[in-house]
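Can you keep this structure in mind? I'll have questions shortly.
Note that one protein chain of the assembly has been removed; the remaining protein chains are unaltered in position.
We just call them A and B in the order they show up, numbering each chain from 1.
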Amino acid sequence: MSVPRSGFVQRLTALVRKEMRQMVRDRSNLLVGFLLPLALILLFGYGLSFDVRNAPVAVVIDTPSVAVREVVSGLEGSRYLAPRRVTTMAEAEHLLGDGSVDAIVHFPVDFARRYAAGSARVQIVLNGIDSVTASTLEAYLSGAISKALEHRGDRGEGALSGAGQVEIVQRVWFNETSNSTWYLVPGLVVLIMTLVGAFLTSLLVAREWERGTLESLFVTPVRPVEIVLAKLVPYILVGLVDLAMCLVAARVLFDVPIRGSLLAVLVSSTMYLIVSLLLGLWISGATRNQFAASQVALLTSFMPAMMLSGFVFDLRNVPIGVEIAAQIVPATHFMMLIKTLFLAGTDWAMVARSCAILGGYALLLTFLTRRTVRKRLD
Amino acid sequence: MEALSALIFPILTLIRKELLAIFKDPANRIVLFAPAFVQTLLFGYAASFDLTNVPYAVLDQSHSAASSELLARLDGTGVFRREATLANANQIAQVIDKQRALMVIAIPADFAETLAAGRRAPVQLILDGRNSTTAGSASAYVASVVAAFNAGREGGQGLELVRRAWFNPNLESRWQIVPAMVATLSVLQTLLLAALSVAREREQGTFDQLLVTPLTPLQILVGKSVPSIVVGMLQSTIVLLISLFWFDIPMSGSVWLLYLGLLGFTGASVGIGMSLSSVALNMQQAMLYTFLIIMPLTLLSGLITPVRNMPEVLQVATYANPLRFGVDLVRRVYLEGAGLTDIYHDFIPMFVIAALTLPLAAWLFRHRLA
Partner (left out) sequence: MSLALDSHGARKGGHAPPIIVARDLVKTFEGPDGAPFDALKGISFEVAAGRLTALVGPDGAGKTTLMRMIAGLLRADGGGLQVLGHDAAQDAQEIQSRISYMPQRFGLYEDLSIQENLDLYADLHGVPANLRRERFARLLEMTDLARFTARPAGNLSGGMKQKLGLACTLVRVPDLLLLDEPSVGVDPLSRRDLWEIIEQMIAQEGLSVLVSTAYMDEAARCERVHVFNKGEQLAEGTPGELRARVAGLTYVAAPREGEPARDLQARLIDAPDRIVDAVPSGGEVHFIRRPECAADSLVDLLVGCEARSREEELEDAFMLLLRAHEEEGEPTAPDQGGEVALSSAGPERGQDGAPIIVVRDLVRRFGDFTAVASTSFDVRPGEIFGLLGPNGAGKTTTFRMLCGLLPASSGHLEVAGVNLRQTRANARRRIGYVAQKFSLYANLSVRENLEFFGGAYGLRGGTLRARVRAIEARFDLDPQAQSGNLPHGYKQRLAMAAGLLHGPRILFLDEPTSGIDPLARRAFWRTITQLSQEGVTIIVTTHFMEEAEYCDRIAIQDAGRLLALGTPRAVREEAGPRGQDMNSAFIAIVENARAQERTMPGGPESVA
């Protein structure tokens, strides 16, 4: 390099200033950079929930008895369920059909007789269209019914006692109340970093190709590295502001704990952000076309971050092929780390391993980006 | 008759031109159809809350016949996979923290004795709550295994729950998600296609050329909407075919009603896209705006989390979301076999959205603020 270092600094500052101004002056950029993350935070925090609370349940009792009454009052005591009495099964099925209730609990004619004989039978009808809610509801219903019956048994009033029974004492670590917001919000950090990183930057280089601004820029002392670095800086800032928004919202609005080291959160988030940014720039430089770039960025970064990274759907459930695909996605590694940092605490070995993987991706992408952003038109 | 065909023919010409412009580009042909295939398959497998292969660890301090029987039942379900057998309680934290196991079952040393004495024998279940939905499902599954264990014990007749799940007998979450994707998967590209159709012509200067022809705004609107609707319906068809024949999810309702619903739904989406298109100054803005609204539309559609779990305010907001009604309509027709009388109300919001956005877009063709 015959050019002194100060030239590098001066050029880089000039380019960064340019990128900042361009970013700030385009409203659509700011909308996607700040408003969309904010909307996502609020939506995920308040709007989306897998948790069943106060689910309407129709209760049909063919023959009333004391035992039935106690079981029903057990259902009423559950904070997950909102039972309502219905006279006939036909009526209950109608309610289930039009979505007014999520389940039917049916105590048949012979409930009291069989219960006295030591085996109670209860029918549960669920609407399987929303299978997640249905499964959860089934678990709550069976839990509430057996608990009520056990209480009777403990008092020696029912036949379901005597023989030794296995009882489950359950503890959910990291998320004691099993609140889905607790895992959606940390995952959101990943989504937003991906959004700001890959999607916004995928337009940057392509836009300069399409508008013809690179040709003039190339015939100056500028080095390609400087062009790429300058494009990273403003979006790192946007990403960090978004990260701060996520952290504040998690603590203040949604009471999600951040049990791990804040430093580890910051470092790993910045690393993932850089990987996303480089991915976006690489796509942008390789396609040289904004429409294609945005599509590729969506399909290769955002969609996998949403569906494959273990954000909502647990990776331990998927076939091996999908598992391998998931391991290739950088978001998967960051997703695991950030959920742990939020909910479990700092596992330095895991931090080191994930950061090493992200660092590897960053190096690879730097190399690829450097190859696509050359000062050549052919 | 002549007047009518004079009205229709230019529209057909425009539709033909739009379809040619879309499908002549080989890259477009790939971008418009390959992702529908890949995503349907990928999400069909990945987007699942069902447990199939849950790693768990055991801390069996009882080492009794009873504890072995309980564990054998767990292993026999095929849902749980024993990842580790622990020697002491200190190791629990390790396997959970490192995510080697989703849950740990700890059986105390006095398990067999307590059971034999006819008392309640507690078994500890420790779950990784980092994904509380999976943890909940696993816990429910363990509960049912334990219930069966209790019922199977001598003298322990127990409670018998007879479950019947309508429309999805095995409560597979794939049934919940894949049919809904018939509506949701196409919406991104349908919206984008509609949004870009006018923005691209404006950017390339061809829109003026179109505006100096005798075509009326209505003719342009119809001519530009139909191709996007056609592409959207084709994508939906791809997803539908994969759902029916690859994942073997049986269809209960009428195909015609399903397509009628899809038509209404795609029309409303295209209306939104065309309005965005007329507002955006260039293609880049059209894309960013599309993306800006597609995220909330998808999240508030009930695709993944039920609309009923949302706060009141958001539930009201979903009335402006064609996707919510699209998802509801497709699920009910596909899985429930609902008829037109059951779901006519889903059409109303979609028609209202289309009736507002499409004329707005047509008006914006010529009156956009310069």
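Following the convention adopted for this analysis, a contact is a pair of C-beta atoms (placed from the backbone, for glycine too) under 8 Å apart; a residue touches a chain by one contact, two chains touch by 3 or more.
None of these values were measured; they are calculated from a predicted model.
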Exercise for review: Among A:T63, A:T177 or A:T213, choose the residue that contacts the chain missing from this document, as touch is defined above.
Suggested key: A:T213
Exercise for review: Can you work out which residue in B:T52, B:T85 or B:Q204 touches the chain that's missing from view?
Suggested key: B:Q204
Review point. Mind pulling the subunit A residues that touch the left-out chain?
Key: 2-3, 7, 10-11, 13-15, 17-18, 21-22, 25-26, 208, 211-223, 375-378
Review point. If the missing chain were put back, which residues of subunit B would it touch?
Key: 6, 9-10, 12-14, 16-17, 20-21, 24-25, 204-206, 208-216, 370
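The working rule: only the chains that are shown with their structure count from here on.
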Review point. Subunit A to subunit B: how many Å between their CA centres?
Key: 15
Revision key, fill the gap. Within the complex, subunit B is touched by subunit A residues 28-29, 31-32, 35-36, 39-40, 43-44, 46-53, 96-97, 117-136, 138-139, 141-143, 145-146, 149, 159-160, 162-176, 178-180, 182-183, 199, 203, 207, 290-292, 294-295, 298-299, 303, 307-308, 310, 312-314, 316-319, 321-322, 325-326, 336, 339-340, 343-344, 347, 350
Practice item. Would you tell me which residues of subunit B are touching subunit A in their complex? Key: 27, 31, 35, 39, 42-43, 45-55, 70, 96-99, 102, 114-137, 139-140, 142-144, 146-147, 149-150, 153-169, 171-173, 175-176, 188, 196, 280, 283-285, 287-289, 291-292, 295-296, 299-300, 304-306, 309-311, 314, 331-332, 335-336
